[in-house]
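With one protein chain removed, the remaining protein chains of the complex are shown where they sit.
By written order: A and B. Residues from 1 in each chain.
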Amino acid sequence: MSEQQGLGIGTDEWVAQHEKRLARRSGLLGILDLLNQKVSPAIRYGILGVAAIAFGLFVDDFYLQRIAANLGVFLILTLGLNVVMGFAGLLDLGFVAFFGFGAYAYALTSSGHLNQHWPTYLSVPAIVIVTAFLGYLVSLPSRRLFGDYLAIVTLFFGQVFIQLIISSDSITFPGNEESTDITGGSNGIPGLDPFVLFGYKFKGAADYYWLLLVILVFLIIAIIRVDRTRVGRAWKTVREDSLASQAMGIKVNNLKMLAFIVGAAIAGLAGTIFAGIQNSVFINGFDMPLLTLIYAAVILGGSGSIPGSILGAFVMSVLPEILRVQNYSEILFLSVLILTIAVLGKSWKKFAFNIALVVLIGFLVKVIVSALNIATTPAATWAIAPVSKALQHWLVIPQSRLLWGNIGFVLLISLIAYYSIAKEKIKFYLLPLITYVAIFVWEDRLVIEPNTTRQLIIGMLLVVLMIVRPQGFLGKTRVEVL
Amino acid sequence: MSYLGQQLVNGLTLGGVYALIALGYSLVYGVLQILNFAHGDVYMVGAFLGYFVELALGGPTKSIVPVPIMLFLMFAISMIGTGLLGIVIERFAYRPLRGSSRIAPLISALGVSILLQNAAQLIFSANIRSYDTSSFIPSTLGFSIGDVTIDSVRITVLILAFALMFALSRWVNKTQVGRAMRAIAIDRDAAVMMGIDIDKVIRWTFFVGAALAAAAGVMNGLLLRGVSSGMGFVPGLKGFTAAVIGGIGSIPGAMAGGLLLGVVESLTQGYLSTNFSDFYTFILLIAVMLLRPNGLFGKKAIVKA
Partner (left out) sequence: MLEFKKVTMQFGALKSVSELDITVNKGEIVSVIGPNGAGKTTLFNVVTGIYTPTEGDVLLEGKSIAGKDPAIINRLGIARTFQNVRLFLNMSVIENVMAATYAQTKSNIFSSALGLPSSRREEREVRARAEELLSFFGTRLTGYRWEQPAYSLSYANRRRLEIARALATNPKVLLLDEPAAGMNPKETQEITEVIERLRTEKDLTILVIEHDMHVVEGISDRVIALDHGVKIAEGDFDSVATHPDVVEAYLGKGSADRK
């Protein structure tokens, strides 16, 4: 029933929704919409480019250079997935396997592992072509599949890739007595050759940074051009309505294959550079966590939107780095939390009331805890970073951190879930409670487990984003007929 | 011959577990046409619940109740608890997305999967736990047919798996909710117009699907495989593969697909290579999808234009 109604947005409804659309612009998300419309793409990319060049010229910090280089690799991946999923609408969950293939292929052709040391100008293009061909092979059985079926076949493909790499450390060839180690199994392959281009031997992340910058400039220009012309349009028709697309003379299967091939080639290229930067390859770097990170980046930014992919890649690649440092992660957490309260509270009055209530709850808990003489963890052990130091007079961390953290965590999830269906009136009082529990769980538990925390945040983000703004931050509102 | 028989028994046991997982996918897909990515992690939660029930009853060696009662409680509590989790997941991650784009529930499911996995890791830590079945069900119990021995754990798992499948088909065919579920799978709009409470049916579907996955999770624990936060991914994938092979949305298809997958996996592990068994499963999946795109039991969908 409801799907049918989605069809009927005609002129009248469009006009009728004018007010609603204006209203939406006023919120925080509306600012994003406005930014998206008002700032011309040329200026946006220009600013980005200048910033990137300035970074390369003036930042000497080795750690930051490495983060930037990894961001570059991640950006290539995000742009590649955006072609496959955003343009052609194919849910390719084996995408990360092509990345892994590129990295492993580089490792095998440029290390002492198999004693192969191919020149970079030969190995990288060859790997890109072979990865593209692999993409073609995977697309063959996937030709007739769509949506969920395609997702599962490609997901399985990714799994098989991992299994093949892990198991190929002792292959016995017919006629050979001894088994050969091809992939290094779960030990990975260390000691790769650095890139050598035009006689220059790459020394560190900074060199790869410049290479990545050049590649990204060309890649972004190429993708924008393709998006606007014949092939890009045809991809979008496949995404929109493949039956109508066929009826208009578009060979849907070929276009799906092409999307797969292009995506695989881009991921393969990213893989070779990644292997060069890392100097080694390990199979667990090419598993589900990375895949979900890339997907989260594309979806967060807005599937199908190139600026969206760039934004998403920034957020998803810089976020984990921030979370790794307790001080930064706490500042980020608190600002996001306060921002969320502000957005949910809708008015300044309510916002102020909320904050006051949160502070009150904190002191209340502290008083109760000290009155009952419950053992607590001394502040000196948990309040390390400036933010938590500021919180130590207000927040109580019980002695059995783990137990209470877990209880708090389950409570937090339940409260958030309840909040999403509660009545307005209850929501108003629920919010401060949730805020307090969130701060407690964060300080008690999450801040010491950055990896799990990152994943939790990504998971939560995906669910909430799909409900609140399925088109992502910079994506266009989409209408879909089911 | 005895080796083959042994592999077949192992395969059927494994297949029973896969079939139970596959059923959850198929039920949800039949009603909502969404791929519930989080199903594998629901299965993981089921295995954990079973583990904690076992601990609460005194642990594998010092159980305070007789073994059959302990087993019953492990299954019952885990299935009910996980079933409720299924309802909660549907309510918060899928219902708000009903009627939105096709890709949104998939992404949301991916999010739920990540959430469950990491929440489990946070709460239960990354340690791999074991049911330690051999300390309360001696493996010497059991019987032999010719050279093939079937130990008592496998018998328990096999009988339970088939009993649950039988109960499910009764439920789907004989009860009001089951019939409503089939009606929705065939034509949702028509079903709504006939006055079927679609929310109620979907709640039941998720409950039953999750409960079956929980049973599979407990069985997995009984078969002495490790229980950990990441354990759901591969069986989830296999379960979905089984559902696809059987024809997604088809209940007998999911059962047959699961059993077939289990047997194929067991045989390839026994005769070809332990390391590459997923690879052969993958080839089976590709072959079925190419030869019978709608699965072994699926009906050919008519394109509406």
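Operating definition for what follows: a contact is a pair of C-beta atoms (placed from the backbone, for glycine too) under 8 Å apart; a residue touches a chain by one contact, two chains touch by 3 or more.
All values reported here derive from a predicted model rather than from experimental measurement.
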{"item": "Full-complex contact with the absent chain, from A:Gly185, A:Gly232, A:Gly285 or A:Pro450", "value": "A:Gly232"}
{"item": "Of A:Leu77, A:Val262, A:Val396 or A:Leu474, the residue in touch with the unshown chain", "value": "A:Val262"}
{"item": "Hidden-chain contact residue, picked from the options A:Ile250, A:Ile338, A:Ile384 or A:Leu430", "value": "A:Ile250"}
{"item": "Interface with the unshown chain - residue positions in subunit A", "value": "7-12, 14, 221-223, 225-226, 228-234, 236-237, 240-241, 243-252, 258, 262, 476, 478-481"}
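The criterion applied here is as follows: only the chains that are shown with their structure count from here on.
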{"item": "Centroid distance [mean C-alpha coordinates] between subunit B and subunit A, Å", "value": "29"}
{"item": "Interfacial residue positions of subunit A with respect to subunit B in the complex", "value": "1-4, 6, 89, 91, 141, 144-145, 147-149, 151-153, 155-157, 159-160, 163-164, 166-167, 243, 288, 292, 295, 299, 303, 406, 409-410, 413, 417, 420-421, 445-446, 449, 452, 455-456, 458-463, 465-467, 470, 478, 480, 482"}
{"item": "Contact footprint of subunit A on subunit B as seen in their complex", "value": "29, 34-35, 88, 91-93, 96-108, 110-119, 121-123, 188-189, 192, 233-234, 237, 240-241, 244, 248, 273, 275-276, 278-279, 281-282, 285-286, 289-290, 293, 303, 305"}
